[in-house]
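Since the structure comes first, as structure tokens, the remarks are kept for the end.
In this view, the complex is presented without one of its protein chains, the others remaining in place.
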Amino acid sequence: MLEKLLLNHYEAAAVILSGIGLTNLLLQRNLIKKIIGLNIMDTAVYLFLAAKGYVEGRAAPILIADGSGGWLRSSALYVNPVPAGLVLTGIVVSVSVTAFALALTLKLYESYGTLNIDEALMKMTQEQEELEARIDDAEEEVLSS
Amino acid sequence: MINMFAYNIPFASIFLMMIAAIITPLIPNRNRLPEKLSCLMIATVGILSAYLLYSLTNSGQSLNFNFSMGHFPAPWGNELRAGPLEAVLSLVFCTAMLLSLTGNLSSTAEDIAPKRRNIFCVLVNLLTASLLALTYTNDLFTAYVFIEINTIAACSIVAVKESPETVRAALRYLIMSLVGSGLVMIAICLLYDLTGHLLMQNMHNAIQVLVATKSYMMPLTVSLALITAGLAIKSALYPFASWLPDAHGSSTNASSAILSGLVLKGHIFTIIKIFYRVFGLDVIHLLRMDTVIFILGLTAMIMGSVHALRQKNVKRMIAWSSVAQVGYIFLGVGLNTTAGIAAACLHIIVHACVKPMLFTAAGGLSNAAGHKKGLHALMGTFYVNKWAGLGLIAGAFSMMGIPGFAGFASKLSLTLASFDHATVVWALSALAASSVLNALYYVPAVIVVLTHNKDAQKNFTAHAPTLSYKISMFVFLALNFYLGLFCVPLLRLITRGVNVL
Amino acid sequence: MNEELRRIWKSFFDWVMGNGPRPENEVIPPEPPPDLPFTRKPKDKYSRFHEATLKERYNQWLEIHGLHLFSVLYAGLSVLTCIVIVSLLLATVAELPPFGHERNPANNEVIRRYVEHGGHETGAQNIVAGLILDYRAFDTFGESAVLFTAAVSVLMLLGASRRNRAESELQPHTYEIGRNFLQRGPPSLGHHVFRRDDTILHSVANLSIPVILMMGCVVVINGHLSPGGGFSGGAILSTALILAANAYGFERVHEFFNERTFIISSSTALMIYALSKGYSFFTGANHIHSIIPKGTIGNILSGGLILPLNLCVGLIVAGTLYGFYALFSEGDM
Partner (left out) sequence: MMIGDEFLTLAPVLFPIIAGFALFSRPIFEDRHIYVGVMTFITSIITFFAAFMTGGELITLWRVTDSLSIAFRMDYPARAFSCLVAFIWPLVTIYAFEYLRRRPPIDRFYAFFLSTFGILIGVACAANLLTLYLFYELMTFMTLPLVMHEQKRESIRATISYLLYSLTGAALALGGFFFFQVYGVSMEFTPGGVLDMARISEHHNEGMLLTVTFFTLLGFGAKAGLVPLHAWLPTAHPQAPTPASAVLSGLITKAGVIAMFRVVYYVVGDDFLRGTWVQTTLICMALLTIFTGSMMAYVEKHLKKRIAWSSVSQVSYVVFAMMLLTPDGIRGAVLQIAAHAMAKSCLFLSAGVVIYFTLQGANYHYADQLRGVGKELPITMTCFALASVSLIGLPVTGGFTAKWYMAAGALGLGNLGIFGIIILMVSALLTAGYLLPIVTDAFFPGENYDYSSVVPFKLPMNMLLPLLLLGAGAVCTGLFAGSILDFVSTKIIPVLL
């Protein structure tokens, strides 16, 4: 197993990286750090894809001129172009969701004055309780009248 | 052979919704023009889907077709695929989306600032487009891209109602969803590495070869588990459903209706496609994923209802009930038979029609009670807004599975499907227990709504429901009874659709 | 013996239920008035003397230690989950096809066609550009739509609302929770302070912005010939805009690029993208010959639709990225 892992060391690194990202995502209570964890996870996927696209001894998939006006077209010359496309998509998606998540975090900060998701929850429950107490009072008035 | 017009409908429907989304920011934001445009487009796509369904069922033996996106055939280019099941689902999605929008026009206007309303329409159009794309796509990576659109748009329409509560709910929803997307992405990469394809049909063939030669079984299992887990988080299967009540309970009524009724279903249908088309039922059974799904479905059915019992806010209660209903669907998927998947699809349709109705009704009732959402505040609201009251009663009966209402049809087919399965007793007991629990929280709500209370009624804002509300509620009710009474042809159609899936 | 046991049980039972000895002056509360159905029971205002019951004690304990316990438990569980997932994935990775091997399943006939026929089928020298903008253009269209969705969402969240907080048109019932904080106003965000007299920044910006713009345009325009394309070129272009905003102030940039221009430019670009790809999807699926010429590989005017699509994408990306920056730092565009 270890040998195989060493053979696939890029993938192994990617997996460990994604584990780090996931741990950050789950463990951090600070939203910004959570989002950073998310980005680490995404990066791990890009590394994984890049490793999957690579073929020993081949060039990037940009056609090379053969010197006589034509192009070298043998598939044995170029690496797999599909992972490059997938990584591109992945990056764009990651940028989009990061921006959106940050915008939401900013809004949350404006509302509760904290980036910590637990504190925000605590403040929210506090308000909820106040609200319920208000409802209870109102009900009691109805009952007593 | 199907005619050319119908042949282009899957592509056209996705495209029309996309163009509607892109054009909406450009049109002036007054006179409700964006809303009108969205409704018009969704209605058009709904009619197109109906026509597609009609021509598919009348086209002789070839029930499904592939539509290649571009000049290059299948394994090289992208592809869409349409069959009866896809057509039915897109028809249902469009109908439910349209009704959720029109039914909640007034509450949308109250909840969402005027400046944000055209953006709300953009998001709704994007959601519809992504749902349609998820329904029709034949390519796993396209599915991933549209899942992302779906996620961002869904989180945004939670946050579109401006309040700290919704922001927090949206954030939680987003983070959970992103974990899900991450898992899906990793799984797709693994599958691509194992098969060398992204197209579902080719992946299926490659996986069959792999399974036959017993190679790469471990990566295959892991990728299946990851993709299922990722999509299960997004479709709120029980242990991963903690985000749902916040998101669905706090957003504006139209958003709740759309999210509960449709967005979850898009992801579930993706799971069904992956099970049925990418892996194949035999492989799923071999890798034991059906048992896992079955057990999770059972748990969700019970636990969703148990949580719903403890809610005091009517929208949160309905949201938790969605978790239970998702459990029903996964139960059908976990049976891992054609009949089970057909029953699951029927329940998708039933729930897509009933849950928006319940949310719309709850919105109408809480509007009548002076914008209070607590269950006790709704006392006697039936007499203020009878359409909403009727909607709540019909929805509640449907969720309980009273014969004649939509819910009974899907419950019956689920049960009959589970008779072919070894675990029929478990399925039956869970169905029975879940029905009782459903009744235990829906019936009190109905009773409260029907209870006269002179004191509370003084505070009511007695404005009559608008015409659009009445019409949508009427259509919802009609759909409910239609599904309850005429479900047999539909079920037959779905079964045919599943067979050619 | 039996009697003794019963006595012990009785005292234990009383202790658990809180039926301890009562003081002489205990006030038994009157029966509460009949309640309306399904209302929440008002909190008991008459406090009755008794020992804390087991449940109350549990609640008190939970109040003090609950959060801490929960976070410890949560952290433990998350670490456990991550370890499980990582080890599972490591085991999977060990089983995967070997790294860089040319006979891996991924190097199949799909790739062969992309490489061998990609040139003349798409007209692009850069196979990746041909792949993402012609073979699998639907994915890329979806990708641009993701960016568009995010841009619209961020604009919605940060754009209009922060400016118009004061004249909020929402009715008070819209949010029951969190209203207190809103009324108190948001905490200070520490807005970016712009200094007009930063000579170094000015000079560097004067010097580098044209270069960056040029570079971005080259990357976008040469997308089908060399590595790069709309996404990377657009990102480069947006850095020029961001630098300009930092050096000359956001107002200067807003003179030619504001919210309205942003929306119009990205929507139009996306619309052109959608329509042109729609045309080629439609013709492709219905086996109609497309009228768009492919051109000669290697020329700047080649690759069919790839060049205009790259331009559109570049416009969208540049605008969106700058938009994100402006919205996050100023709350305005």
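The letters A, B and C name the chains in turn, as written, and every chain counts its residues from 1.
Everything below uses one rule, namely that contacts are C-beta pairs under 8 Å (C-beta built on N, C-alpha and C of every residue); 3 or more make two chains touch, one makes a residue touch a chain.
Computed from a predicted structure; not experimentally measured.
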Query = Which of B:450, B:471 or B:500 sits in contact with the chain that's absent?
reply = B:450
Note = Of B:218, B:433, B:471 or B:500, the residue that touches the missing chain is B:433
Task = Among B:50, B:286 or B:485, single out the residue that touches the unshown chain.
result = B:485
Key: Contact footprint on chain B, counting only the chain that is left out   = 400-404, 412, 415-416, 419, 428-429, 431-433, 435-436, 439-440, 443-444, 447, 450-452, 485, 487-488
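In this text, only the chains that are shown with their structure count from here on.
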Message = How many angstrom lie between the centres of chain A and chain C, each centre taken as the mean Cα position?
response = 9
Inquiry  = Two-or-more-chain contact residues of chain B, please, as numbers and ranges.
reply    = 141, 145, 148, 152, 155-156, 159, 164-165, 186, 192-193, 374, 376, 455
For chain A, residues that touch 2 or more chains besides their own = 18, 22, 52, 82, 89, 93, 96-97, 100, 104, 107, 111-112, 124, 135, 139, 142
Request  = Flag every residue of chain A that touches chain C in the complex, lowest number first.
outcome  = 1, 4-5, 7-12, 14-16, 18-19, 22-23, 26-27, 29, 51-56, 58, 60-63, 65, 71, 73-78, 80-82, 84-85, 88-89, 91-93, 95-97, 99-100, 102-104, 106-107, 109-113, 118, 123-124, 127-128, 131-132, 135-136, 139-140, 142-144
Request  = Give every residue of chain B touching chain A within the complex, in rising order.
outcome  = 141, 145, 148, 151-152, 155-156, 159, 164-165, 167-168, 170-172, 174-175, 178-179, 181-182, 185-186, 189, 192-193, 198, 374, 376-377, 455-456
Task = Flag every residue of chain C that touches chain A in the complex, lowest number first.
result = 33, 35-36, 39-40, 42-43, 67, 71, 75, 78-79, 81-83, 85-86, 89-96, 98-102, 104, 106-107, 110-112, 114-119, 125-128, 131-132, 136, 139-140, 143-144, 146-147, 149-151, 153-154, 157-158, 162, 176-182, 186-187, 189, 225-227, 231, 297-298, 321, 324, 327-328
